[in-house]
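Rest of the complex left out; these chains stay put.
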Amino acid sequence: ASGLAAAGAAAQPQGDPNILELPEHTRGLGQPVVTDGYGKPSQYERNVQRRQSPGLTQTRQASVSFAPLQSLFGIVTPSGLHFERHHQGWWDVDPGKHRLMVNGLVKTPKVFTMDDLMRLPSVSRFHFIECGANTGMEWGNVAVPTCQYTHGMLSCSEFTGVPLITVLQMAGADLKKGRFLLAEGADGSSMTRTIPMALIESGEVLLAYGQNGEMLRPENGYPLRLVVPGVQGVSWVKYLRRVEVGDQPWASKDEAIHYVDLMPDGRHRQYTSIQECKSVVTTPSGGQVLLDKGFYSINGLAWSGRGKVAKVDVSVDGGRNWRSARLQDPVMSKCLTRFSLDWVWDGKPAIIQSRATDDTGYVQPTQRQLRGVRGTRSIYHNNAIQSWLVQESGEVKNVQLA
Amino acid sequence: QGFPGIGRAATPAEVKAWDIDVRPDLQGLPGGSGSVARGQQVWEGKCASCHGVFGESNEVFNPLVGGTTADDIRTGRVANLQRPDYPGRTTLMKLSTVSTLWDYINRAMPWNQPKSLSVEEVYAVTAYMLNLGGIVADDFVLSDANMAQVQQRLPNRNGMTTAHALWPGRDLPGVAGAPDVKAAACMRNCAVEPRVASILPDFARNAHGNLADQNRPVGPQRGAVTATAAAT
């Protein structure tokens, strides 16, 4: 299919010059330790970048960048490639001056420094974060070419922080009346979102300062963000400065004007938060070209905001027949799960899909099924099965089926 | 206290400085007022450059105003939201709680100078936006005393529902336990017709740049060369 495949063959009878002529690095002295106290990827990895989708937003401070899922392995998203979503730009906040306030239905409103918070007992947990608008451009028809743009508002990290319930208890929160919590950021937008107390009581919601072993990145809320496992990213309030306990939800801008899902009857669903079970094949995927016929490993990611991924099925004939994929352990709750399936490509057109089932028994729907209930104007919470068409040329295209 | 030495009580002044949220029941709304006329001044001085003189601009964001009718104000449901062909949705079409508008302008606008408005300015410019939408009259003065009445005139005040399964709590009216889409995991000879119904048109091939540069130059695949349009 492609001339590139020849690279593997011995180019001359004697053999491959890359073997016969010892490369420079086999015959010389390399670079010293600590050329970089904080290292960076290879120069050959420069194509692996987070990117904006042209024309999606009118400004770059109220915008989004997408993680290059087509080039990632395993489940951990390198922090440098974590997707971004800002409403009023990002900041590099001085952690020595950052404060967290706890108020509302509490006995004593409290203030914590970062020193304080980092002294409290912490946990470290792997969780995905997905923007509620991920795949939102694809409700009506194919709009973008690659899985970076269709699914790239998705990342997964090991988060470290203090269960939010700890500081609520320290403040003497009234958990009987206070069934809702407002989380508020310190940036210009001072993002506000309502979090249900039930989820906080489970211990899952974290005041996180750590991400993949180091502090959060500035683009992701340094020095403090809320981690709300299973819930859409907008609730993971960045630069978190305040939490307030209350007896009703807040209907903040991003839960009354945005992040509301328009249904066919013209009503908006409000406080839609959970990211339902979803999956996507990341290789091969849209915008890629297979080098040759032969063996491939179909790889992808599956996740569920309700718990663990139980099963992922893969089809190469557009959904008529399916095989169950291998799941890479550990399979963790509200975390990405990597799946893979062996495939020998015969050079004929093929339509690749994946379909995840979570441990509540919920099965990822087709686009047709999802539209049947929600229409095409929801913007948010599009967890439909993705289809990739492998053409005879080896080129893979984003398609939607009838 | 299980954690000696950690954290301290907040002072009243500190809580006041940060506790700025306004809820739908108007808890948190500071006393004050502002007229449509004053609001127009604020708008034209501090908002119109981005949102347009009538809130209609889509240069930096979606239009804020438009798409609502006097009839909507009566029913509390924006009729255009029920028309699948209606292009775009303005802020006023979606807004179901007036507190949301007040709170958001107060905390986040103007975009490049958030929290620079006085309480009076927030009342005024909110009044002006409501006036642009025909919700309040030209001589209206919005205040903490009449916000609840204004709420009763919002075009989309009845446009929200919490009857769904995507809230991870149990304390919202109508919250559902079971997801709304129920698919089955058919494995063999499933009843689908794998026919392509949507694909990017050829002319959009390089709308996202050269995909060859967006994939690693090694591995099982390469990125497709889309630098020049056409060719498959």
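All chains are identified by letter, namely A and B, in their written order; residue positions are counted from 1 within each chain.
By definition in this document, a contact is a pair of C-beta atoms (placed from the backbone, for glycine too) under 8 Å apart; a residue touches a chain by one contact, two chains touch by 3 or more.
Computed from a prediction, not measured in an experiment: that's the story for all the values here.
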- Which formula gives the number of each chain in the whole complex? A x2, B x2
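The criterion applied here is as follows: only the chains that are shown with their structure count from here on.
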- Note on the structure: Whole-Å distance, C-alpha centre of subunit A to that of subunit B, is 22
- Can you check the complex and tell me which residues of subunit B touch subunit A? 1-3, 5-10, 14-15, 18-21, 23-25, 27, 58-61, 77-79, 81-84, 89, 91, 94-97, 99-100, 103-104, 107-108, 111, 114-115, 156, 159-172, 179-190, 192-200, 204-205, 207-209, 211, 213-224, 226, 232
- Message: If we count contacts the way the header does, which residues on subunit A are in touch with subunit B in the complex?
- Response: 2, 4, 44-45, 47-49, 51, 53-54, 58-59, 61-62, 68, 70-71, 87-88, 101-103, 108-112, 116, 119-120, 141-146, 148-149, 167, 170, 179-180, 182, 184, 188-190, 192, 196-199, 230-231, 241-242, 244, 246, 248-253, 256-257, 260-274, 276, 283-284, 287-291, 296-297, 305, 311, 313, 317-323, 351, 355, 357, 362-366, 369-370, 372-377, 381, 389, 391, 393, 395-402
